[in-house]
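Quick one: structure below, then a few questions.
Yeah, one chain of the complex is gone here, protein chain that is, but the others are all in their spots.
Letters are used for the chains, namely A and B, taken in the order the chains are written, and counting of residues starts over at 1 for each.
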Amino acid sequence: MMSQSSVKSKRPVKINPEAGSFKEPETAGKVVYDTKELNLWYSETHALKDVNLSFREKEVTAIIGPSGCGKSTYIKTLNRMVELVPGVRTTGEITYKGKNILDRSFKVEELRTKVGMVFQKPNPFPKSIYENIAYGPKIHGIRNKKVLDEIVERSLRGAYIWDEVKDRLNENAYGLSGGQQQRLCIARCLAIEPEVILMDEPTSALDPKSTLRIEELVQELKKEYSIIIVTHNMQQAARISDKTAFFLNGEVIEFNETNTIFTNPADSRTEDYISGRFG
Amino acid sequence: MNQVNATKMEKRMNARIRKNNLLKGVFLLATLFGLAVLAILLVRVVTQGAAWLDWDFITGRLSTSADRAGIMGAILGTMWLMVVVIPVTLIIGVGSAIYLELYAKKGKLQSFIQTNISNLAGVPSIVYGLLGLTIFSRAMGLGNAALAGGLTLSLLVLPILIVSSQEAIRAVPKYLAEASFGMGATKWQTIKNVILPASIPSILTGAILSLSRAIGETAPLTVLGIPALLIPFPEGLFDTFTALPMQIYYWTLDSSLVKEYAYLAAATIIVLLVLLFLLNSVAIFIRNKFQQRY
């Protein structure tokens, strides 16, 4: 089974040359994330410049662009993980369901409970498979063993790894292969039932076969979750995403339906990147 | 004109190579010198002490008669010291390390505390003895109780444990903490559930090494006036005590009066070294067995 979205042709949409302010068809889902005039500095480096983007429910949005274009920084701003880097400053706003998450009074823990994240390198904890999945529910106060058992099973099934690990739930997660580890990390993320899943180049450390499985998984997850995925791999973006945003030097150059971006880009720089002329 | 005379150069080359090989031997001998002394020391101690080391010696009470003397009191005293040193250094050492690595903002205060710790590590142990004498023994009125000795030794080895715990925490990969934060865990939840469990083997290794440093120390205890007289076995932290190194010290000093005391000292050294050896083996075992490879 292959991804459907790239095959399915979408209604032609009018292209507004101004990045980010692309007009949605009426039928689209509700906006979950809305970024307005976001600027971000690492000490002196201006890493994100006037970013305007919005993401809708139950869609897969891919963020593409060459290394150092700010795509990873941007996705980490969406759950404020970027703050772990000392010396970060931001202006502008990002609203999540109408609330500005960059506001100091906004509780990051609450945000990160609703917005899960999958990282570049699989990063399971050096604990058992079971404990990895139960970690999230446990820190949020769920201690009932029966409930936890159920969550663990459901999450592992959700990430399509249950059959591979059900007989060794108590073994260390480091015994799994890289691809399995990454699916475990996705399962761990599902355990707290987030509304949005951020994926920061989730397949860059994996072999092609594992990559394919993750891509299939993303297609499944889309039915329940909104997914924002940063990727280095343009074919991947084309295969799995509904919409694509192209970043260059900290700016959003173009944001549109994936089909349009890949077949009929509005900006010559997007075309250059997609046709492999740089990056 | 040819500036380099080939035959001359070859001759000199051979000499240079010979010199190189000769000095390589000298360097090796120098390296072995320290080990040779170590071997002599151990052989001396064992040959002098082994004959006196029996069950009665280990379980016996102190006596002025060499034949009947035992070191149970000193063993118990060292044990009580460990009872104080282990929790005190672990709590303060790991707590300080967590603060410095994970909470303190990089800046003047943090680097001040850090510099202070490395300076403390260079303060002679005897100076800690005076600190303990003034504060724990006199100001707090603990006299020469095991608690006073234990607290003094704790302060002495704290810098070692803080630094090694910091290294252990720093070695935990950032992505583990990120995974935890990414699920909405708070900072303390992340530390408690992810960072500490991952660094605990290295922390314990450091703790055991600093513990073995503490129980081998003599100088601070001499300042506290720890006796090696005929005192009852210490039964608690507030009892007067003696410790293995103190026992060795007094018997060594008195060996010029009673020759057998040297043998008793040697036998006590064997006990102390075996104890240290066991502690270090546990540390190495923990390091090899539980160290997570990322």
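Here is the rule we use: a contact is a pair of C-beta atoms (placed from the backbone, for glycine too) under 8 Å apart; a residue touches a chain by one contact, two chains touch by 3 or more.
Assume contacts and distances are computed from a predicted model.
Undergrad: Refer to UniProt and select, among "Glycolate oxidase", "Outer membrane lipid asymmetry maintenance protein MlaD", "ArsR family transcriptional regulator" or "Phosphate transport system permease protein", the name of the complex member that is left out.
TA: Missing chain, per its UniProt entry: "Phosphate transport system permease protein".
Undergrad: From the list A:Gly65, A:Pro122 or A:Gly158, which touches the chain that is not on show?
TA: A:Gly158
Undergrad: For the chain that's not shown, point to the residue among A:Glu57, A:Glu93, A:Glu193 or A:Asp272 touching it.
TA: A:Glu193
Undergrad: Check each of B:Ile135, B:Ile231 or B:Val258 against the chain that is not shown and name the one that touches it.
TA: B:Ile135
Undergrad: What is the set of chain B residues that contact the non-displayed chain in the whole complex?
TA: Interface residues of chain B facing the absent chain: 13, 16-17, 19-20, 23-24, 26-28, 30-31, 33-35, 37-38, 40-41, 44-45, 48, 91-92, 95-96, 98-100, 103-104, 112-113, 116-120, 122-131, 133-135, 138, 155, 158-159, 162, 186-189, 212, 216-219, 222-223, 225, 245, 248-249, 252-253, 255-256, 262, 265-266, 269, 272-273, 276, 280.
Undergrad: Could you pull out which residues of chain A are in touch with the chain that's been left out?
TA: Residue positions of chain A that touch the missing chain: 1, 110, 113, 137, 140-142, 147, 150-151, 154-155, 157-158, 160, 162-163, 190-193, 213, 216, 220, 224.
Going forward, only the chains that are shown with their structure count from here on.
Undergrad: Express in whole angstrom the distance between the two chain centres, defined as the mean CA positions of chain A and chain B.
TA: 50
Undergrad: Which residues of chain B touch chain A in the complex?
TA: 106, 173-186, 189, 193-194, 197-198, 292, 294
Undergrad: So in the complex, the part of chain A that touches chain B is made up of which residues?
TA: By the definition above, chain A touches chain B via 79, 81, 84, 86, 108-114, 116-117, 119, 121, 123-127, 135-136, 138-140, 174, 185, 188-189, 192.
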